[in-house]
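FYI, not all chains are in this one, though none of them got moved.
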């Protein structure tokens, strides 16, 4: 049976010991979305310079946030990530902006938390940039999309199939 | 018409100038949820010490994250928050853990971003603590619940009513 | 005769005690420049999206850097700055980009270091964004332009006059 690796034998938390793990290529991709009012979505997407700026600032924030994952998440190992990329996919009919972050590293442990922190920080920044016009935005569906490298093998998010018990 | 306060006249971003705003009591409450497999939920909720620890670590992480909001979110003002509280509400039938964060301050600007960052950091920490057993967890529904103080007045989240266009 | 306020009686450093200073409006404006090759200047200024991004990232970096002044400069007091603005002034005939930062606060001590750190961080970021095409860029002429508030009164940079002994 699987066990929580952050809990030692007596159930107390500790940082997982990855000292003896091999150095392999690790990749992780995560996603998430910010849902907003149609007017807010329009303001983000149109109007010349403004458009670029909201997402531009969110992108910088997401990249910088990913680099600080080990400062924010208590049991994360400090890692020298070698690549971060963040892209935004505006979905007009749903008035939402999807965020995707991809992180890479040759190291001893995976980078899924870094990808998730990148998405969350970018989403929070979009919220901050737009909150003067829309306080009812919702940050949703932050999850891991894909993970490669390490002994746990390849993980690929299976979409909505089979997860009915967890998500509406 | 409302305007993005982070964008100056030419559409370029800047930090909003709150120098002349009055010092008033500011409060914000935000929420969010982590959805997981039934087995994961059981492992978090049962088994003696383990239960407390996952949420205990997440709580500490959320409080510490809130204090660093201005380092993570580019246009946020540094604030000396005077109270942060985070609580967890496990919802067994949905295998999800709801997180609520409340932040207070007597200051020149609101603390909604601090409350949202607290929720997001606690949620990401739950993910990190449990990811060895469940990589398909989803962080969802992060939004502002209530906001008091400041010239924008009282904001109260109206729940699902009237927001059909934004959320499934 | 004026004295270094960071040095105590025995010549040892300490943080200046501002506990009893009054809370007044403080403003500081600083400037600096990045000098580059004509081709680099052209690449920054032309080409659609690219142009905005170099300066856009530098602006975000400058704002975020200013907020961390007290972490970088050992004797600086932590301050909750209430406004930061950074603007760029490209000077084509000199192939240089001038940076100007303005910082405000109602507090017990001035914000000139915050304005200078904003300029320096933005300049270093421009360097980083362009260094693949030009390693010979020079960051120059970082200085205070104006300072208001506090008992030391109004300071206005007098330009090149009278400072021949210091600058070529």
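Going in written order, the chains are labelled A, B and C, and every chain counts its residues from 1.
Heads up, the rule we're going with is that a contact is a pair of C-beta atoms (placed from the backbone, for glycine too) under 8 Å apart; a residue touches a chain by one contact, two chains touch by 3 or more.
As the structure is a prediction and not an experimental result, all values here were calculated from the model.
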Homomeric complex, total chain copies (3 given): 6
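Heads up, the rule we're going with is that only the chains that are shown with their structure count from here on.
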Equivalent interface positions on chain B and chain C, same or different at half: different
Approximate Å spacing (C-alpha centroids) for the pair chain B, chain C: 33
Computed distance of Cα centres, chain B from chain A, in Å: 15
For chain A, residues that touch 2 or more chains besides their own: 49, 53, 56-57, 60-61, 64
Complex contact set, residues of chain C against chain A: 49, 52-53, 56-57, 60-61, 64
Chain B-touching residues of chain A, taken from the complex the two chains share: 2-7, 10-13, 32, 35-38, 43, 47-50, 53-54, 56-57, 60-61, 64-65, 68, 71-76, 94-96, 112-113, 116-117, 120-121, 123-125, 127-133, 135-144, 147, 155, 157-158, 163, 165-168
Chain C-facing residues of chain B, complex: 8, 12-19, 21, 70-71, 74-75, 77-80, 107-109
